[in-house]
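All protein chains but one are shown at their positions in the complex.
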Amino acid sequence: MELMDVSLFPAFDFSRVFIEPWKNPASVAWNGQVILMGLFICWTCGVLGSFIVVRRMALMGDAISHGILPGLALAFLFTGSLALAPMWVGACLAGLACSYCIEWLRLHTPIRQDAALGLVFTSFFALGVTLISLGAGDVHLDPDCILYGEIGFVPLSPSLRIGGMNLGNQALWTMGGVCSLIMGAVLVFYRHLLVSSFDSTLARSMGIRVRRIHFGLMLGLALATVACLESVGVILVVAMLVFPSVTASFFFVRLSSLLWASFPLGAAYCIGGFHLAQWLDCSLAGAMATFAGIVFIPCCLLGPQDGIIWKLRRGTNNFRMNETKKASG
Amino acid sequence: MKLGLENFHFAGGFSVISKILLGGVFTLLLPQVLSAEQIRGPESIEFFDRAMRFFEMRDHSVRVVALGSVLIGISCGMMGSYVVTRKLSLFGDTLSHAVLPGIAIGFLWAESKDNLALLLGASFAGFLGVACISLLKKFTKISQDSALGIVLSGFYAVGICMLTRIQKMDFGNQSGLDTYLFGQVSALSTNDLIGVCASLVLITLFITLNYKELLISGFDPEYARSVRLPADILQYLLWALLAFCVITSLQVVGVILASALLIIPAASASLLAKRMSSYLCIAASLGAISGLVGAFLSFLGERLPTGPLIVLTASFLFLLILVFRPHHGILVCWVKSRLQSHRIAMENTLKAIYQVIERHNFSETSIRMEELMQRRNLGSGECMKEVNRLSRSGFATASLDPHSPSGLPPEKRVSLTPKGWEYACRIVRNHRLWELYLTNEARYAPDHVHEDAEKIEHVLGEETVRELERILSNPRRDPHGKLIPSLVDIERGWLG
Partner (left out) sequence: MNNPHKPLEIHDLTVSYQRKPVLYGIDLEIEEGSLVGVIGPNGAGKSTLVKTIMNMVKPNGGYVKIFGRAPKAGISRIGYVPQRETVDWDFPVTVMDVVLMGRYGHLGWLRKIGETDRRIACECLEQVHMLPYANRQIGNLSGGQQQRVFLARALAQESSLYLMDEPFAGVDAVTEKTIVSILKGMRDRGKTLVIVHHDLASAREYFDHLLLLNMRKVAYGKTGEVFKPDLLQKTYGGRLSILSDMASKSAGVRVIEKEAYFTEK
């Protein structure tokens, strides 16, 4: 066991973990870009994820992020390269196809939502892996990258050049663009999203196209997943989607507060995760998600809104109320 | 109830003890451990030869792989039946991701890719994951899907941190860890096979011994508790078995796809089976077929991993069932609706012929085509088509009027055959019974008369009409005073 202690957790050296990354301009530039990328990812996924969680579709995020794989593979096979645009188009189409199949199965067969979800996305994912294996040939599509990404390589991404101007890191621009797009859409459609999530009948009577909002959300999810793919991989996207709003729900009551809270939380995940990865020398994305989990635990115990310790102090009737509420739907 | 399981307070007790036993069995028997043998033949062998080579099962590696895949298919199919019916589908997915840190810990403990250590570590992580999910659900307001998402991504993240950390540490043989992500059935050893067998035996034993109890507690847990069935213990045991099943299939299909084999064969079976026993059998068979075909396809192909192919086979079978299943399959429904629209058109025509004959007070046995066209509101071409369709089915005959005035083309007339007459009477009887029944309950607005068979068709079924007859005690006339043909009349043949 001593071997595990020494090797698994390296010695905690304060200066190495906290000071060194910010010592000289070069490393500040490098780490700064990494952190900025992380911020974009956390904020995008945090905002989207609040709606996903509130609609009780948390695992839909998991499903879509797996389901885009055949789209990526087909785009790659058709164009023969890792060009960005066709992969985006392919991924979005695959994501929409995935959610459409799930809806169809749910409505037209006796198969339940959860089984339909599991069935469709695993089939899509299997298809994607098979396609990649069939056509991988020359270009290396690293499966590890898909599964947990490598955000540390962000500064290595080529520069974006428009009309002869060097605008800087392309990956950052792409992610920044996606982030602004999604934030903008949420801002413009906030009321539609809120009402259709809470009461679809009221939404319909107000003329809100509930189905379109749903597929719009799925599209946003597919976009965000593709954008985050290289950095955090498909599975850790789920962490970024679910943790912020669930953690915030132990402090705030209203949906708008949850959305606002995902900004400071996202920043915390980024910075905390970065330094955690500095210490442990492990995958950055994994560290960010782990930090999110670490933040979640005390919040769920101590948060004023139905935190566990608070409820225990108030008495045990609350547990039973929870159970009957859960039972009734 | 019969196993004395009440003695075990922890759900994991049963499985842990069985694992310890198995570990003992391993060490006692000391089977030959096969090194990872790929199922690939030399490149030059032809397709057909390769296929034959697979089915002859001469290669030990082929035998191991085929057996392993089939057994995994069967155990996942059976386990999956309970997973899908109890809505635990996403549980399996979460567990398959959540075991990652356990695998990393097992690797660290054993300092090599020792299967038993990895399995133990994975089990530990799996049970911890299950415990977290139930704690979250019980003590917080977090919904089930969010709780699953939290455990899935949280545990997976910790696992990834450990894995990437391990990659940087100084260990020699860590190549095997990646296979847990996508599975590499070609690297199945006899040890793994024994693990798979053990999983299958355990699952079969559990299901056979607790069949009735599982059925009741799955359908209505409250009732089960009220008759003092240990529903909670059964649930925990089921989760434990689920974790065990997932872990043993990791080697074959990998983390991502382990849950697929749990869900897809069982979901396909749910479209076909009506009872739990047939459900289990169908799911197990579908799983076995997927396993075998997937292994076969992987053997044929060069670079294709087995896990995804097994899953794709299972999905393909699902699609086949969806399209072709009796009663509700897509193809069947399409055919049915085509036949139904033909039938409705035919019934409308027959009813129209009856009504025209009735208008003439049953004085003639045939009617003029123009009258039919008027009654049915159709053009002559369409009307002729309808009549031809009736003739083909033997319900009517078209003829030319022998008595038409000279100088004009002979009029077309339509008459019903005895079979057609019987059919027409039945239809008229059904529709008039329905109108009579409804009239008695409220005033009947004149424009509510539904002459169109389709309108009534949508609303009534055959059983409903039979019930109507019994309730109304075979009345003779409908609200408009028109005669309702009785069954006796129909059998006697009206005009006879």
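By written order: A and B. Residues from 1 in each chain.
Definition applied: a contact is a pair of C-beta atoms (placed from the backbone, for glycine too) under 8 Å apart; a residue touches a chain by one contact, two chains touch by 3 or more.
Owing to the predicted nature of the structure, the values given are computational and were not obtained by experimental measurement.
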{"item": "Residue, one of A:I19, A:L84 or A:V188, that touches the chain absent here", "value": "A:V188"}
{"item": "Per the touch definition above, residue among A:L84, A:L202 or A:L312 touching the missing chain", "value": "A:L202"}
{"item": "Among A:I68, A:A222 or A:L258, the residue in touch with the chain that has been omitted", "value": "A:L258"}
{"item": "Absent-chain contact - pick from B:K141, B:R368 or B:R426", "value": "B:K141"}
{"item": "Residues of chain A (touch criterion as defined above) contacting the omitted chain", "value": "54, 56, 188, 191, 194-195, 197-199, 201-202, 204-207, 249, 252-255, 257-258, 305, 325, 328-329"}
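Operating definition for what follows: only the chains that are shown with their structure count from here on.
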{"item": "Distance from chain B to chain A - Cα centre to Cα centre, in angstrom", "value": "32"}
{"item": "Chain A-touching residues of chain B, taken from the complex the two chains share", "value": "84, 87-90, 92-93, 97, 108-109, 111, 136-146, 148-150, 152-154, 156-165, 168-170, 178, 181-182, 256-257, 259-260, 262-264, 266-267, 270-271, 301, 303-305, 307-309, 311-312, 314-315, 318, 322, 328"}
{"item": "Chain B partner contacts - residues on chain A that touch it in the complex", "value": "3-4, 7-8, 53, 56-59, 61-62, 66, 109-112, 114-119, 122-123, 125-127, 129-130, 133-134, 136, 143-144, 147-148, 235-236, 238-239, 241-243, 246, 249, 280-283, 285-290, 292-293, 296, 300, 306, 308, 311, 319, 322-323, 326"}
